[in-house]
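A single protein chain has been removed from this complex, and every other one stays in its place.
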Amino acid sequence: MSFLPLKERSFTVKIMSEKIYKLLQQGKRIDERTPYEFRKITMQTNVVEKANGSALVSVGSTRILTGIKVELGTPYSDRPNEGVFSVNAELLPLASKSFEPGPPDERGIELARVVDRCIREGKAIDLEKLCIIPGKLVYILYIDIYVLDYDGNYFDPSVISAMAALATCTIPKYSATGERVEGEYMRVPIRDVPLSSTIGIIKDKLLVDPCLVEENSLDTSIVVCMDSASNVVAIQKNSPGHIPLSLMESIINVAEEQISRIRTQFKEVIGIEKEGREHC
Amino acid sequence: MSFLPLKERSFTVKIMSEKIYKLLQQGKRIDERTPYEFRKITMQTNVVEKANGSALVSVGSTRILTGIKVELGTPYSDRPNEGVFSVNAELLPLASKSFEPGPPDERGIELARVVDRCIREGKAIDLEKLCIIPGKLVYILYIDIYVLDYDGNYFDPSVISAMAALATCTIPKYSATGERVEGEYMRVPIRDVPLSSTIGIIKDKLLVDPCLVEENSLDTSIVVCMDSASNVVAIQKNSPGHIPLSLMESIINVAEEQISRIRTQFKEVIGIEKEGREHC
Amino acid sequence: MSFLPLKERSFTVKIMSEKIYKLLQQGKRIDERTPYEFRKITMQTNVVEKANGSALVSVGSTRILTGIKVELGTPYSDRPNEGVFSVNAELLPLASKSFEPGPPDERGIELARVVDRCIREGKAIDLEKLCIIPGKLVYILYIDIYVLDYDGNYFDPSVISAMAALATCTIPKYSATGERVEGEYMRVPIRDVPLSSTIGIIKDKLLVDPCLVEENSLDTSIVVCMDSASNVVAIQKNSPGHIPLSLMESIINVAEEQISRIRTQFKEVIGIEKEGREHC
Amino acid sequence: MTQVIKPKLIDENGRRLDGRGPTDLRPMKIEVSVLEKSDGSAYVELGKTKVYAAVYGPKEAHPKHLAIPDRAILNCRYHMTSFSTDERKILGMTRREIELSKVIREALESVVFLEEFPRSAIDVFIEVVQADGGTRTAGLTAASLALADAGIPMRGLIAAVAVGKVDGTIILDPSDIEDKYGEADMPIGIAPGSNTIVLLQLNGKMTKDEFKQGLELAQMGIQKIYQAQREALRRKYGASVTEV
Amino acid sequence: MTQVIKPKLIDENGRRLDGRGPTDLRPMKIEVSVLEKSDGSAYVELGKTKVYAAVYGPKEAHPKHLAIPDRAILNCRYHMTSFSTDERKILGMTRREIELSKVIREALESVVFLEEFPRSAIDVFIEVVQADGGTRTAGLTAASLALADAGIPMRGLIAAVAVGKVDGTIILDPSDIEDKYGEADMPIGIAPGSNTIVLLQLNGKMTKDEFKQGLELAQMGIQKIYQAQREALRRKYGASVTEV
Partner (left out) sequence: MTQVIKPKLIDENGRRLDGRGPTDLRPMKIEVSVLEKSDGSAYVELGKTKVYAAVYGPKEAHPKHLAIPDRAILNCRYHMTSFSTDERKILGMTRREIELSKVIREALESVVFLEEFPRSAIDVFIEVVQADGGTRTAGLTAASLALADAGIPMRGLIAAVAVGKVDGTIILDPSDIEDKYGEADMPIGIAPGSNTIVLLQLNGKMTKDEFKQGLELAQMGIQKIYQAQREALRRKYGASVTEV
């Protein structure tokens, strides 16, 4: 059963919505940004030594920690030559008074599934290189995302942190006969770095990377994920409300531009090795 | 913890109970039926092509959908020569404002277990014919019952729909060595068609197939299951209240008569093949 | 999420606490005991024939039933030569109006884990003798504790009943090749009998084995577990409140004395066989 | 992996595996007020079947939105310890325990004057310490005594027993092995004061005649259990309870 | 353990596996008021995809602390029967069902006048009886009809359909096999009255142009579904519903 979250579109919210809209008309935001401007993005990797890969990414005050644990297991029977990955996300109650302790609710599940689709459909990982013995032994990557501090927009930094953790993830090497090659490690074979941009909509205006106050006052919002060739690889309208059909083209174009900027920073900070990475 | 359902035996219920009793004294019911008359029963099979067997059965407005999925697995260690079946029932929240979403509550569990006992003790299935390799490989039948619309008496149509889905269930054929016989299918080996009749009791009067308004106004009720030789194979007093010992003989006789009538319709509509079916 | 139990430290509790403290100053208790005096302890074993071992232990009105079921299984990979045991505890709702039906809450989990640590760190069982085939086949002991009646202090009788059930537990014998030695049974190899003493604290005074009224009025309390050589093997401060550092030495000494007395009774009643039991 | 062979359950002299005749109850032990902290409690032993019941209430219904304006709600939990059965029972409630909690609760609702305690709750907890057949009926027998022990007004006690069919014979009070290898098991709860059935289940195959015979045999057994219940109350409360 | 070979999804004549052209919908069947006990209900069939929806409410929010002072809460459960899919679905809600419940609920919230029913709750239940692609869009289509059938005031109906990309071609209303082996699946829900998107997801890879093309194809399909919705309402309620 999917319950409506207790976000009340009360009178004050409507006033804030009106205020944000008026600022947008002047090309402004409540926090001094322009409509198509992300908050400051920081990316730190290898922050948890016990994880095979990890990244702490912040977008403004929103902070996401992703860790990856690698285990060995059997492949899916219809994909005998491919490794496996699984994404989980928890909206920690530390991060916001609106997050409850307990198993992931619909928001955490949605976040995990959108990040999963972004990685999967964006062909981020060369899964065949994560196969050790076809049909028998493959690497399993558990990509676990934790929202530590939540000031709006947990989708985009989650995708970044998942990709940053993947791009710096180290896994023990196994021979084709399934034996551990003592002391040797390999990187996760990255094929592409799909990224996302969340677009907020008020009436006919768009903004990117909504902060929490904006998020609560939007008409609606949409997450667009693209690969490095600007293919759309995942979309999620992730809140109630209408998107005028006439806005869709602008939404895609704005997302493309934002993602391209984030990708530039990602390349600079994470410094992906070229080998085996075709697009990034 | 078994909580009392929130059925309030309020003043209006008592008035309705009195009214139903007075009608029964005149051989009548609130919906024009006689006391020992079922509502119209309809049976449709193969309504879900992705299931191995399925049946949609209605008794008046009460509508039950049963689907069967067949898988391969290992037998129970104390029954190495027998296939396995398992019954589950869900009172879907679509069906009634008194059904909640979530895992089956005590009513759903009771329904599943009574249908299970009716099939099991009524020897409906020749389980030995569902064994492929003794001790190793057998068919497992998942019989899943969904109450789609609930206007009283979900027991009797559930038993009918489970038996109708079983009687029309098609399963892939395997050789005695455990290999799939390509393209060949077999029927579930039906030995008998046990059926049930739910009897409502008000004071010293009986009625069959209570509709929802009656169900809420009965003193109590009882489900009687019989095989084709009129053996009693399962009984469940399924609501609070007293049954005078003096009524038990009539209850059994009324149930026998009803079940016999339903069986006649079952034979006509479902058209069970004779082979391997001894009683029906 | 660990919720504060609904124990209200209301005005009346403060009065009772004051009263208990005044009595302690005079060397007295509300139930006629002296501060360092347990309620009457009774121990009955083999009360459940279907269990491999069982014991019903009461301390005053607090009554604990422990049963042990023995199964075969595989050892932990880092302990290939050792059998396995697992402790579970349920605070049955029969026992107290403050216990709820449902899976163990934090109190039941704490009880189970403290008893587990007491047995494990007190080296109560010679786990190597519970190994049948190293790395492959070992005995698994499920030690399940049920609180049947709760008048304060469930820790100490739980430890006693777990140890009494272990000391009288009978397990089917298997040869080193993993075959059942028909008709032969062996005892669980007991190495030591660790026991516990719960100490209540009000201001600068101590008392042992608090009854329920006392428990609700204490400043705090602590469970001390010792082996037969008076080593401390487990400690748990098990309620809110302060323990002055200056009291810790007395606490340990009082616990040692109590445990020694309980051990004497344990030896008399349970009558542990000497063989393979070094300390008791 | 071997197919289990059904043992002979009734010998040539008509004796059952434990020496009983077909119409014999197992040795019975019934006590009330056995648990100090509950408002009422009882213990019932029938052979190796051992069951506790405890009652809390009437008390405020909690959470409040579950309260019913014109009567008490009655909650019931039938639960078995993990070591009560031959195979270790999993922790937590099985589907079987949930079903039995329902039928036992409905039986108890039939006799408790719930309307005397509007907006209240009465909790009944049954704990099966050892299960050797007939645990739901022993549990119901104990629960009705625990309610009486708690002073909760009732139309009368409930006494319950199972009958079975083994090797073609209708028997009273089947043990676990008779239940397992027998042809039918029929637990019955009766309010002896009103001669009415409050719990009835059947699992197995009986002809209509056998069913009738089973029902009569159950009534006989229930009279004996009812006497034992009354004696247990009398031992605790003296002669004043004869009218229960 | 064999790697599954992707079948050819569009033949040399541009026909799909089931004979459709790229822009064809599957045969459709839409009915309202199909379940008697709910306040509103609908049934939608699109090829082998079969979905029921039922609505209860507006009613008192329960438990009360979930109520919102100035509008109704809308609850939604998208659920599949265990036998609706090729592989048996586990009982209980999967993560997929929880996500789809959320996006469908959010789409419905966009059109229901929730503020007309303060402190109330409206429950929407979708049951997928058979899943052959497009179940969330069929479910949303059915749910919006069930809300109308329940007389709940809305800005307008929602019609929904998926588009996909298979063998490089943008297609309308992909079946299960086209979804499984195709390159992209994009479910879209539109409120035709206002020409706005209320549900949009994409799973797969599309160029910006393909995305635009898909969006246009979806609008075409949605017009047909919307007509079928209006006809279904008209069959039940007569001409009065044309303005929905």
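Per-chain numbering from 1; labels A, B, C, D and E assigned in written order.
Please note the rule applied: contacts are C-beta pairs under 8 Å (C-beta built on N, C-alpha and C of every residue); 3 or more make two chains touch, one makes a residue touch a chain.
In this text the structure is predicted, and so the values were computed from the model without any measurement.
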Margin query: According to the contact rule at the top, which chains on display are touched by the left-out chain?
Written below: A, C, D, E
Checklist line | Touch with the omitted chain, as defined above, among A:Ile41, A:Ala95 or A:Val188 | finding: A:Ala95
Item checked: Hidden-chain contact residue, picked from the options C:Lys19, C:Arg180 or C:His242 -> C:His242
Next item on the list: Check the options C:Gln26, C:Ser77 or C:Thr177 and report the residue that touches the missing chain.
Entry: C:Ser77
Note to self: Out of C:Glu37, C:Glu71 or C:Glu121, which residue would touch the omitted chain in the full complex?
What the structure shows: C:Glu121
Check: Mind pulling the subunit A residues that touch the left-out chain?
Finding: 47-51, 54, 61, 63, 65, 67-69, 71, 88, 90, 92-97, 101, 103, 142, 144, 146, 148-151, 212
Note to self: Take the complete complex as the reference. Which residues in subunit E touch the chain that isn't displayed?
What the structure shows: 63, 65
Checklist line | Positions on subunit D where the hidden chain makes contact | finding: 62-64
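Just so it is clear, only the chains that are shown with their structure count from here on.
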Note to self: Tell me which has more C-beta contacts between its two chains, B-D or D-E.
What the structure shows: B-D
Notebook entry, point to check: Relative to subunit A, which chain has the most distant C-alpha mean position?
Noted result: D
Checklist line | Between subunit D and subunit A, distance of the C-alpha-averaged centres to the nearest whole Å | finding: 57
Check: Roughly how far is subunit B from subunit E, going centre to centre by Cα mean, in whole Å?
Finding: 32
Next item on the list: Specify, in ascending order, the residues of subunit C that touch 2 or more different other chains.
Entry: 101
Next item on the list: At least two other chains touched by the same residue of subunit D: list those residues.
Entry: 77
